[in-house]
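Scroll down for the structure; my scribbles are underneath it.
Shown here: the complex without one of its protein chains, the others still in place.
As written, the chain order gives the labels A and B, with residue 1 at the start of each chain.
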Amino acid sequence: MNVFIALLILCMFMCLYRVGKGPTAPDRTVAIDIMGILMVGFCAIFSIMMKKDLYMNIGISWALLNFIGTLALAKYLEGRGFDE
Amino acid sequence: MNEFVGYVLLSVGVAFDLFGCIGLVRLPDVYNRLQAATKCATLGTAMILLSVFFFTGFGPITIKALLCIWFILITSPTAAHAISRAAHRSGIRLWEGSYIDKYAEDREGKEDKA
Partner (left out) sequence: MKRIIHFFIIYAVWILLTWSFTLQELLAGVVISLLAELLLGDIFPYEGVKAFYPRRFFWLFCYFWVFIWAMIRANFDVAYRVLNIYLPIKPGIVKVRTKLKSDMGRTFLANSITLTPGTMSVDLVGDHLYIHWINVVSPDIQKDTEMIVAGFEKYLERIFE
């Protein structure tokens, strides 16, 4: 299990590299979105290790909030109002 | 036996996540990165969530994991679509090695008329 967690952390560092270096704003948005999805996988592995469904609740809310955040960023980049 | 299947699914899922992030680092422009990252991270995370079923059996954790798969499969392509459209509208061109860009051609045509 520790190996999988280490690999996921490696993935997150790759995303962080893209957040830091990414030449344009959409690049950074993509990297943040993918980090959110990786975080959900992280929560799933934690709930396997601890045998508790608390972590899965965190994962579900993380997935949905991540989606809303990405949509808001995309709308902002496009230069439209939030209520369209 | 169940644990073995769980470990196989978990390793395949993490491997796909890793491929997606390698794609995120290696590929040349926003659209290609979006393709690699979205597909791989979606299926990889869905497999990690599915492996919960083999580790813990049928119970509250599994139900929540299956719901989470459903949410991810619906939300992730929509987010990718929103980002790609926003990128194109905010004026980011495709990579120089690209073959064709019909969207830009059509939009420029419209702007000339207007």
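Following the convention adopted for this analysis, a residue touches a chain if its C-beta (ideal position, glycine included) is under 8 Å from a C-beta of that chain, and two chains touch if they have at least 3 such contacts.
Source: prediction; values computed, not measured.
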Chain not shown, touching residues in chain B: 16, 19-20, 22-23, 26-29, 31-32, 34-36, 38-40, 42-44, 60, 63-64, 67, 73-74, 77-78, 80-81, 84-85, 88, 94-95, 97-104, 106
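Going forward, only the chains that are shown with their structure count from here on.
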Chain A-touching residues of chain B, taken from the complex the two chains share: 6, 10-11, 13-14, 17-18, 20-22, 24-25, 30, 33-34, 37-38, 41-42, 44-45, 48-49, 51-52, 55-56, 59-61, 64-65, 67-68, 71-72, 75-76, 78-80, 82-87, 89-90, 92
Parts of chain A lying in touch with chain B, wherever the complex brings them together: 4, 7-8, 10-11, 14-15, 17-18, 24-27, 29-31, 33-34, 37-38, 40-41, 44-45, 47-48, 51-53, 56-57, 59-60, 63-64, 67, 70-71, 73-75, 77-79
